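With one protein chain held back, the other chains of the complex are shown just where they sit.
Entry: chain A
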Amino acid sequence: MTAYVPALTVDGVSKVFDVSAPWLNRVIERRPKLFVEAVSEVSFTVEKGTCFSIVGESGCGKSTVARLVTGLYKTTRGDISFGTGATGRPIRVQMIFQDPHSSVNPRWRVGDIIAEPIREMKLRDTEKETMARVRELLETVGLGADDAQKFPHEFSGGQRQRISIARALASEPELLVCDEPTSALDVSVQAQILNLMRRLQDELGLTYLFISHDLSVVRHMSDHIAVMYLGRIVEQAPVEQLFTAPQHPYSKLLLATIPDIQNPKRRVEAQTGEPPSPLNPPNGCAFHPRCPIAMEKCSKVMPELLHAAGHAKVSCHAVAEV
């Protein structure tokens, strides 16, 4: 077994957003400033060449983690560091976005869209080399070299996602942050894009940080999973362990929502409630108002993310006491 080489280390990262009303409204209506802690104290490492997935309901902060890692947002607290890449420089990060319709500029030709990172970062010396690289990238992602002359509206959603992947690859990154790359696509197209991403991982030795709410997609793609709830990681485990033996009650709830093809009419135990507002999170464990096994302690003390059975880390009082 080779040594564990981290591509990405996220250490105790928090992100607080200021969602206050405009200054004048605050003064007139005498309202205080409002802050939302979208991500709190999140720590994880991603091993080089693997796929690390973050799952959770919408609003749990997983996209914020993605944007923190790429540097689109600045962290409020904590550190994000990258391993060293093949050439000794720090690993480069790129991002694949969710919506293939807004992630490419509709007024640019596909060739210019893919060439933009090469031109901005001056990765090729001449225009001829740049265009050769663009053609190569288009073929890598399964499009034709001639497509460089076309405009985005001439492509389907899946094809645009391929363009988006080609653009991300153009800057020669080693870590790709994928923010729900398939959730805007048809199921048949999803499979094509996921297979393309796996093939690229094998061919180019990429590391993925994969953000999704679709558990079946995550199971297909990843090696390691973190489950997020209200800005915190509640469970973190190797993929098969999480799917076969989830330990946190929220992970169990999430898995119970996957439709079962063997038993389509099975009764799913009714789970009441919605995630609480991150503006006003509950005391103690954020999940305790919905938790079937909540104890008195859960509403008072926030559980820590501790090692549990297998290679998992779980943040739950009930599990820790086992």
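Note that in this section a residue touches a chain if its C-beta (ideal position, glycine included) is under 8 Å from a C-beta of that chain, and two chains touch if they have at least 3 such contacts; residues count from 1.
Definition applied: contacts and distances are computed from a predicted model.
Peer 1: Quick one: the chain not pictured, UniProt calls it what, "LytTR family transcriptional regulator", "Ribulose bisphosphate carboxylase large chain", "ABC transporter permease" or "Putative tricarboxylic transport membrane protein"?
Peer 2: The correct option from "LytTR family transcriptional regulator", "Ribulose bisphosphate carboxylase large chain", "ABC transporter permease" or "Putative tricarboxylic transport membrane protein" is "ABC transporter permease", the UniProt name of the unshown chain.
Peer 1: Quick one: which of A:105, A:244 or A:283 touches the chain that's been left out?
Peer 2: A:105
Peer 1: Which of A:121, A:279, A:293 or A:306 touches the chain that is not shown?
Peer 2: Of the listed residues, the one touching the omitted chain is A:121.
Peer 1: Touch as defined at the start, partner being the missing chain; which of A:9, A:171, A:241 or A:299 qualifies?
Peer 2: Of these options, the touching residue for the absent chain is A:171.
Peer 1: Decide which residue listed in A:79, A:146, A:240 or A:274 touches the omitted chain of the complex.
Peer 2: A:146
Peer 1: Given the full complex, what residues of chain A touch the hidden partner chain?
Peer 2: Interface residues of chain A facing the absent chain: 67, 70-72, 93-95, 97-99, 102-107, 113, 116-117, 120-121, 146, 149, 164, 167-168, 171.
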